[in-house]
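Omission of a single protein chain aside, the complex is shown with its protein chains in their original locations.
On to subunit A.
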Amino acid sequence: MTPGSPGDTPPPALSPQEAAALAKAHGLTPLGARPAFGDYVRSIWRRRSFLWTLSQAEAAEKNAEDRLGMLWTLLNPLLLVVSYFLIFGLLLDTKRGVTNFIAFLSIGVVVFGYSSAAITKGTKAIVGNMGLVRALRFPRALLPLSVTLTEFLMTLPAMAVLLVVMLITHEPLTWRWLLLPVALGIQTAILAGLVLMGARLVNVARDIGNLIPVVIRLLRYISGVFFSIDRYAEHHPTVQACLSLQPLALPMDLVRQCLMAEFPVKPLEWFVGLGWAVVLLGAGLWIFWRDEANYGRA
């Protein structure tokens, strides 16, 4: 029998209209249709334990790579603080106007390190997990969100070291330390929003993935990781405001206000941070959701 001979040809296909009518008559749901935004956010919330499972799995996967495992989450920021201290503290002397430069620098390195890791890895959350995307069905936003959560979990040991550094460098233990979780919450929401936007962008145009580290590097140098924006730009109020209120610089300032006596709490900055968190997370979810039906497309 030759292919296509009578008897084994497929039955005539229904027209698209007939197919749609049949589907409607039997209550079938169309595939590849994007759920309503509200439903989408609710489905993410319902799957929050899956989010937790994914994040733990990713953290375990990362730690399984190296022999020292979890220890690297402490060693890396410590080594970075030491090398930055050598270059910016001793060689270039950027500590102008900061009394406790070691504490200042450590906060910068750890807090920005979290931003940098979350954005670098989170924006690849879809393209890097194509296997998972094409194997299982779940709200895709869980992937970038889980990477953000993973990076948060992996920053916690470094945060603990940070507190020890504060005490060693004679920072007083005050009620302001209690604001630290709020500052980290604001930062995490900001990062989740940026990561959601970036994940969609990189999924559409992979080449952009190569630019992300460059952008992060640039931000590292202008965000006040190792110098005080306020004191370097004090004669240019506009520049100062732009530099210190941008979403990646602000969390460092907030954490410094929590932990260091020489940085008084500025309520305005906290409200701006809260604003960034709400706006960026909302916009990130919305922007990511717009493309929900297309992740995994070949």
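We take it that a residue touches a chain if its C-beta (ideal position, glycine included) is under 8 Å from a C-beta of that chain, and two chains touch if they have at least 3 such contacts; residues count from 1.
The rule is short, and it goes like this: contacts and distances are computed from a predicted model.
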Per UniProt, and picking from "ABC transporter related", "Monovalent cation/H+ antiporter subunit D", "YlzJ-like family protein" or "cytochrome-c oxidase", the hidden chain is "ABC transporter related"
Taking the entire complex into account, which one of A:136, A:178, A:214 or A:268 touches the absent chain?
A:136
In the whole complex, not just what's shown, which of A:42, A:96, A:206 or A:266 touches the removed chain?
A:206
Footprint of the hidden chain on subunit A, which residues?
1-5, 7-11, 13-14, 16, 19-20, 22-23, 26-32, 47, 49-50, 53-54, 56-57, 60-61, 64-65, 131-138, 206, 293-294, 296-298
